[in-house]
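Just one protein chain is left out here, and the rest sit where they should.
For chain A:
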Amino acid sequence: MTAVHSVSDTQDVGSTASGGGAVETHPVRRRRRRRLTGATFVPWLFLLPAAVIFLVFKFIPMAEGIRLSLFEVRPFLGDIFVGFKNYATILQDEKFLTASWHTLVLAGGQTLGAMLIGFFLALLLEGHAKSLWFVRSAVFLPVVAATAVIGEIWRLFFYPAPEGFLNDLISWVGLGPWEYISNPDTSLVSVMFVGIWKHAPYDMVLILAGLAGIDRQQYEAAAIDGASTPQRIWNVTLPALRPVITILLTLAAIRGLRVFTEVYVLTGGGPAGSTDVWMTRVYTTAFEQSEAGLASAGSVVLFLVTLVMTVSVQWYRRKKEAR
């Protein structure tokens, strides 16, 4: 509880705030300690609003969720402790297993697709010209539009009749008509397509930032060596973008596991459960089947999976940086 202790405790935080010297002689230190206790009170006061909100709306619900996952929840009758039975039920439930498979496919496909399209967009729109800035701003709009809005318009485009909007378009090149989200065979791909459309411009912006950091002389040197454009992209651009791409891919994939709104708005998990993902399943279990215990177990499983993935990615990155 000494002043010296508290100063050295926080040194690794790397703060630039004014704090004063570290080690001092005894009488001074005693006086200092009193001042510092007064001062330590102030930061916590500033942190209080955040702490209260996080406690009430994040940590207590999380704890409550873990508790509920161990109970069979019966409103008005009293909950029964069932141990890990809810987890066993969920991990053997066919619908949850199918949903987890859909989640993986959707998260993976969406992440890779958005990255690929974002990469091509970035190559196309890199530059300082004002017109390019305008195009970039326009292309970025799907990112800021709310998912619910995007879902409504794409539902209309996906109108399954031959005279539907998209079917009309693709008939010009001799394709279709398709049924998109109305057919269990194509529904998941259609949802994935909308996700790619919404997220690709976001990846574009980050890749553009990465492109801007590449030394132009490397391009010059490659050109002098007689490398073609694809060779240059492959050997100079891509290696330079690797850090950005790796981070983007892992974070987007982890985030993709929590997908809910896109699916809920576009298909509600249907038709015939063909687009049911983990979160829509949890939602149905909780609010339509009123099985709060089972649904909580589902949430905890999702949390653990994302936690393990995030921590291992961070750990891997640290290890690489240390090398």
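To be clear about the criterion, a contact is a pair of C-beta atoms (placed from the backbone, for glycine too) under 8 Å apart; a residue touches a chain by one contact, two chains touch by 3 or more; residues count from 1.
Convention: contacts and distances are computed from a predicted model.
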item: Name per UniProt, for the chain absent here [options: "Sugar ABC transporter permease", "Membrane protein", "NADH-quinone oxidoreductase subunit D" or "Hydrogenase maturation protease"]; value: "Sugar ABC transporter permease"
item: Selected from A:Ile170, A:Val189, A:Leu251 or A:Val313 as touching the chain missing from the view; value: A:Leu251
item: Option from A:Lys58, A:Arg74 or A:Lys320 whose C-beta touches the chain left out; value: A:Lys58
item: Which of A:Leu141, A:Val173 or A:Ala322 contacts the chain that the document leaves out; value: A:Leu141
item: Residues from chain A at the interface with the omitted partner, ascending; value: 5-7, 9-10, 12-13, 15-19, 39-40, 42-47, 49-50, 53-54, 56-62, 64-65, 68, 121, 123-129, 132, 135, 137-142, 144-157, 159, 161, 163-165, 168, 197, 201-202, 205-206, 209, 211, 214, 216, 219-220, 223, 229, 232-233, 236-237, 247-248, 251, 258, 260-261, 264-265, 279, 282-283, 286-287, 292, 295-296, 299, 302-303, 306-307, 310
